[in-house]
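Left out: one protein chain. Kept in place: all the others.
What follows is chain A.
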Amino acid sequence: MSSSRQFLSSALRQSRAAGQSTAQFSTSSPAAAIRNIPTTSFQNAPRTNNNNTSSSSSSAGSNQYKSDMFNLLNSGSGSRNNRRGGSDDMEGGGQRSGSGSVGQSQKVQELLQSEVTANNYLRQMKRRWTNGDVYAPRDLGAYEMKGKPAGAMAQMPKVDVVDELGFSPLDNYRNFSLISDYITPFGRIRHSKETGLRPVNQRKIAKMVRRAIGMGIHPSVHKHPEILKASAGRHLLPLVVPKGQAAAANKTKNFDGEDEH
């Protein structure tokens, strides 16, 4: 996906250069699906209060980017209608203009559009295929493919993990990933309904967590910071800088790597 991100920015520049007109958003086009993509994933700085009146060359903020992306996808207006007829994605809107750069950006748009569609469909097919599995037509149907709801019943492991792995929890009080696994995001020790441990092991695990927190080597209200830094929500972590470098830290960069101020 990172390669397609670079792809996006060059495509954006091309479309802006070619002066594509804005189009109405459609609820049925594949572009509608990408509105669910959090725009913060394209930022690498905390949100700033942007004016949309800033010049397009300085390309400020997430809203401008988002609208540009929609413009990019919807400017091939013929392709939106073709989608219903089920024609081939690659043929596209058929807006063949003479200039090579516009033709190129056309292809790029089509490629991008089909890429986004394909990824959206794949994200909905949650079945994990292992070699040797048997599948019948039923397994390709909606009920099996969409994935079962992640309820409490689903999350409970079938075996007692401490028994299976044969380790002593109390001897592993320094294992921060183990401690963080057995606490909720707010630092509370998980119930045995979630851990699936038998009472003896549940007590040992709880004692291990209390020991680490009591010693002060593990936080009590969230998971270990090294683990948070590596997690999926790392872009949301607050930016903490040493005192002398506050000015440098406030220089935020937008998606294209250009300074915003």
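Assume contacts are C-beta pairs under 8 Å (C-beta built on N, C-alpha and C of every residue); 3 or more make two chains touch, one makes a residue touch a chain; residues count from 1.
The rule is simple: contacts and distances are computed from a predicted model.
Peer 1: The chain dropped from view, which UniProt name applies: "Dynein axonemal assembly factor 4", "Nuclear pore complex protein Nup85", "Mitochondrial ribosomal protein MRP51" or "THO complex subunit 7-like protein"?
Peer 2: UniProt lists the chain that is not shown as "Mitochondrial ribosomal protein MRP51".
Peer 1: Which residue, A:Q104, A:Q155 or A:S231, contacts the hidden chain when the whole complex is considered?
Peer 2: Checking the options A:Q104, A:Q155 or A:S231, the one contacting the hidden chain is A:Q155.
Peer 1: Can you name the residues of chain A that touch the chain not displayed here?
Peer 2: Considering the whole complex, chain A reaches the absent chain at 86-89, 114-115, 117-118, 121-122, 125, 129-136, 138-140, 143-144, 148, 153-159, 161-167.
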